[in-house]
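Step one of this worksheet: look at the structure below.
Apart from one protein chain that is not included, each protein chain of the complex appears where it belongs.
Think of it as A, B and C in the order they're written, each chain with its own count starting at 1.
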Amino acid sequence: MQMVNKEFKPKIVAFCCNWCSYAGADLAGTNRLQYPAEVKIIRVPCSCRVNPMFILRAFQRGADGVIICGCHPGDCHYTTGNYYARRRMTLLFSMLDFLGIEKERTRLEWVSAAEGQKFASTMNDFVKTVTELGENKRLEDLRCKK
Amino acid sequence: MQRIGVFVCHCGTNIAATVDVKAVAEALRHEPGVVVSEEYQYMCSEAGQELIKNAIKENALTGVVVCSCSPRMHEATFRKTVAAAGLNPYMLEIANIREQVSWIHKNIEEATEKAIILGRAAIAKVHLNAPLTAGESPVVKRALVIGGGIAGIQTALDIAEAGFEVDIVEKNPTIGGKMTQLDKTFPTLDCAACILTPKMVDCAQNDKIKIYSYSEVSEVKGFVGNFDVTIKRKARYVDENKCTGCGLCTEKCPQKKVPNEFNLGLDNRRAIYIPFAQAVPKIATIDADYCTMLKSGKCGVCSKVCTVGAIDYKQQDTYVNEKYGAIVVATGFNPIKLDKYDEFAYSQSADVITSLELERLMNAAGPNGGTLLRPSDKKHPHRIAFIQCVGSRCDDGKGKSYCSKICCMYTAKHAMLIREKYPDTEVYVFYIDVRTPGKNFDEFYRRAVEEYGVNYVKGMVGKVLPEPDGTLTVRASDLLNGQQLNLSCDLVVLAAAIEPDNSARPLATMLTASMDTNDFFTEAHPKLRPVESPTAGIFLSGACQGPKDIPETVSQASACAAKVIGLLAKNTLKGNPCVAHSNELLCNGCSSCEKVCPYGAISYSDKEFRINGKMVTRRVASVNPAVCQGCGACTVACPSGAMDLNGFSNSQIMAEVDAICKW
Amino acid sequence: MLKIKLSKLPILFDALSDKNKLYIPADTKGGARFLQYENGMTMTKELNTVRSPKDLFFPQTENLMDFKLEGKKIEVIDTREECEDFVIFGVRACDVRSFEVLDRVFLSEPIDTYYKNRREHGVIVSLACNRPEETCFCSTFDIDCANPEGDVASYICGDEMYFEPLTEKGSELLLNLSCLSEGSEAPVYECKRNIYEIKSKLPLSTLSAEKFGKNMTEYFNSDKWDELSEACLGCGTCTFVCPTCQCYDIKDFDTGNGIKRFRCWDSCMYSDFTKMAHGNPRVSQKERFRQRFMHKLVYYPMNNDGLFSCVGCGRCLSKCPISMNIVKVMKKLGEGKDE
Partner (left out) sequence: MQEMMKKKAIELLQSGEVARVLGWKKGEFDYDITPAVFESAEEIENEFIYNSLCSPNLSKYLVKESRKEGKTLIFLKPCDSYSLSQLITEHRVIRENVYAVGIECYGKTDADTIKEKGIKGITKITENDGVLNIETLYGTEKIPVYEVLRERCVNCKSKKHPVYDELIGEEGETVDDCERFDEVAKIEAMTPEERFAFFRNELSRCIRCNACRNVCPACTCEKCVFDNDASGIAQKAASDSFEENMFHIIRAFHVAGRCTDCGECSRVCPQNIPLHLLNRKFIKDINELYGNYQAGENIGNRSPLTDYTQSDAEPNIVYERGGKDNA
């Protein structure tokens, strides 16, 4: 276990589906639920729009954690998108783990439009986990360091 | 290089209190491509929008970034604003600095920094935006209803009422569906035929409605507003235009041993038949499986007796092509087969029957003229046991996991009717739970128990044993009294689970409409879009979507009609321009994208390309923008990156990622 | 002639690496490779490395310059640094010749300063091939694996290694190395004799390049290219293991904070090789395949006084996934041609 660096602020990219999770994030905002500013949201139509390339790209460019949020299974605006996302992300995360990349750096969560609270607590928890892990060293691209 | 304008909104103090909006505007002014960066109290106000419009004109902007509240709030507003200034509305991106910044962060420095980063991400994205135009497609103002039961009938009548043409395709010789076989209906106990047959006649007489009976849908092409459907008209060996429905042939036909499906095989009909007296259309049909003439070429009695010469033994299946703007699925349900339930002796004893069979036995037009007699010896039963949930709520793999929803109520109805007509008959109902949510439903059930003295026993039946004396011993546990029962009965009625009609699955494939694991059609949204399939232009009516009783079916059928009318009332459909598109030069034609498309929006064709001076034929995907809803599932399934999504392209999303990660 | 016991080699390596960076061919999971010497490392017993030593003068990827972006400002940063002196130890004769091939490209006007910088600081200790293999055909290009060139030539004779300085740089390198002692010519002579004996038995010893280095149009238009290239996968294996392939691509990498302009090896086998705005002049694999061999056997020697840009090291013979290689090409193209 490495020492938690107090100064270390992780970079977190959150892909949120437009219909549930992005709305859930909006609700978290409306309800003034705090979560760390390290989280930056990218709006996508559906969790199934998230290409593994985007996730690796984020790590390459210096992200320390990537989280994908979508509608709960069965509630996808497009009926089936999150089911495909679930398989893709499960396999991708498993592969990253296989390559020895800290599995805690990637996460998939289901957040509905009504779950502002869950969105905030998920982000708080994720930021905490990634902060404890420290900087992403295993998937970084040195050329992208400042 | 785009010329980008950045507009930072204070949202009163909503944003400005925690984000230094001036600093945001200043920082973003120095981003590549940004030619103007301003802040204002309320960007969404008249004056704010005016500011944006003027800036677009004065600076010849090609892209706009508004840093404000959530795009779910004002994206539409600002799209209109930029469009009013002559920009394509999709050259706008919004950085959400209210819900995602000012409202959740307290530290001004931190919030300002994050707002700048989100602004940069939006700028990075808008650099790669391209003008998008929503496509338009015409709407064929005619609907197709597949299935002529009460759901299909109601939907068709409502659509016709609104002045649109509608065709009903019914696979049986007559419309009417399951409801024609019912005796009385709960919770009002009015006779099914009395309320249904007028609607059937309405259909036949309505000049907006065309009924294709004894027909099936064999092919569906096209998309919302413009479906191209092939209907197979099965040969009935009777000229529909000549037959008067007099019924003489059905009396003279020498082949009398055909199980009568209308009475569920409890009696027989002829090889040429009209299913029942009120059939619509009332036209005879020859059952090719039993007709001696068709099988051996010897007979021809019907032809001889027909006064109008309607019999045509040489008739073939024919195909009709029609165009429709909308398709309604109303394929209904069937009771499940009970061959896996030997413990209830359904296959062993004629006196173990299904509830639907009971309906026929009790119906005046049924095999016994309405007198309840045991099928085996035609004797009056003195004790009847009803067994609930046969195949419903099962997790043993034999039956269905869901509740069939209608059984509790119709069993209460049966019990009540029997007790009323034959007070000397004891009625037992074995149940897991009694479920009566519905207007006047619980009252109805309580009347059965309290007024009619029906014995409800909580507990499942383990076995039904046919005894040598012709009785049936029902072995059950009485959970409330904690005892085992051995009840000698004369008749056992099984409340068989219901399942979607087996024509539904192939139809779903043709329509590219999705289904759940039980073969019920899935709705576009379980709560908010319950009568639409996720596939645009496909609507769901009745039990094909899930178990339903008649009142629910009819209300859904009408809701479905309302949706269809809403569609057909439009002259053209404007699409969402944020749809997938395939770069044909990169496409491998591998079909991965097609498999994950929930809408069937992707099709393949062989196309010729000039590649390096040579003509090459390749199988490539193309997306129908009228059908695609823009989820993006295909873009990830595509390994070559040929599939991309307008408005959320790979490069746009990666530009956002880069911008977010680089600070 | 200086010599050292093979068992004492680590002492020599330590001494050499004290003064300079030292690269020796060492074993890795992916086969032998030139690695920077660290104490304890031993020299491979393999005949040669999988990747050639050209990497040390012409690395696979090399940063040329940086652009720093801040808002709308762009700053250009020169990232070049003067190279330190280094020694490459155990280079085979064929690979030594490859440096000459590269020099003619990179050191002719306009001089490639990145290459020159490294080349000037490198000292080459070559090593004679005691056990050449069936894939060797250096003699086809008049290379003598018993008499390697370089700054210092070395020979393994029994349990001893002999060194002969061939250039001033080489003599300087061997100065003051106390672990080396004087040795006689005889063992080296014996060693060379053995090598010649094996060389004569090499299956490709009779392969001749006489027919090449001319008749450009005829070879270019030969109808044999279709058949030769039909199985080619278009991968870059042959070019990347080749000691003489020198094509590169220059690309910009957007780091988010700026641009890194780098060059990396290119392969004429790749579909985007020499791609221009209008497209690619070589549209099919056949043309790309032909380019590689025409370059090695015809264009290069025609432009470089008959020097072939193949050195017969045999790497492509053993690494091509589908076993198509320059020997097969030479034999097929040369069929039916007297000379």
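Here is the rule we go by: a contact is a pair of C-beta atoms (placed from the backbone, for glycine too) under 8 Å apart; a residue touches a chain by one contact, two chains touch by 3 or more.
Worth saying up front: this structure is predicted, and the values here are computed from it rather than measured.
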Omitted chain - touching chains that are shown: A, B, C
In the full complex, which of C:Asp14, C:Glu133, C:Glu149 or C:Glu287 touches the chain missing from this view? C:Glu133
Out of C:Thr42, C:Thr61 or C:Thr113, point to the residue that touches the absent chain in the complete complex. C:Thr61
Which of C:Ala128, C:Leu202, C:Met294 or C:Leu333 contacts the chain that the document leaves out: C:Leu202
Chain B, residues in touch with the chain not shown (by the definition above): 516-517, 585-592, 595-596, 604, 617-619, 637, 639-641, 650-651, 654
By the contact criterion defined above, which parts of chain A meet the unshown chain? Give residue numbers in ascending order. 1, 52-53, 56-57, 60, 73-74, 80, 83-84, 86-104, 106-108, 138-143
For chain C, the residues touching the chain missing from this view: 28-31, 47, 50-51, 60-61, 131-135, 198, 201-204, 227, 230-231, 233-237, 239-241, 249, 251, 253, 262, 264, 266-267, 270-272, 317-319, 321-325, 327-328
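Here is the rule we go by: only the chains that are shown with their structure count from here on.
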Comparing A-C with A-B, the busier interface by C-beta pairs is A-B
For chain B and chain C, let me know how many angstrom lie between their CA-based centres, rounded off. 68
Multi-chain contact sites of chain A, meaning residues that touch two or more partners: 61-62, 144
Enumerate the residues of chain C that touch no fewer than two other chains. 256-257
Quick one: in the complex, what on chain B touches chain C? 30-32, 612-613, 658-659, 661-662
What residues on chain B touch chain A, complex-wise? 70-73, 96, 98-101, 103-107, 110-111, 113-114, 117-118, 121, 514, 522, 524-526, 534, 578, 596, 598, 629-633, 635-637, 645, 648, 650, 653-654, 656-658, 660-663
Complex interface listing, chain C residues touching chain A: 253, 255-257, 260
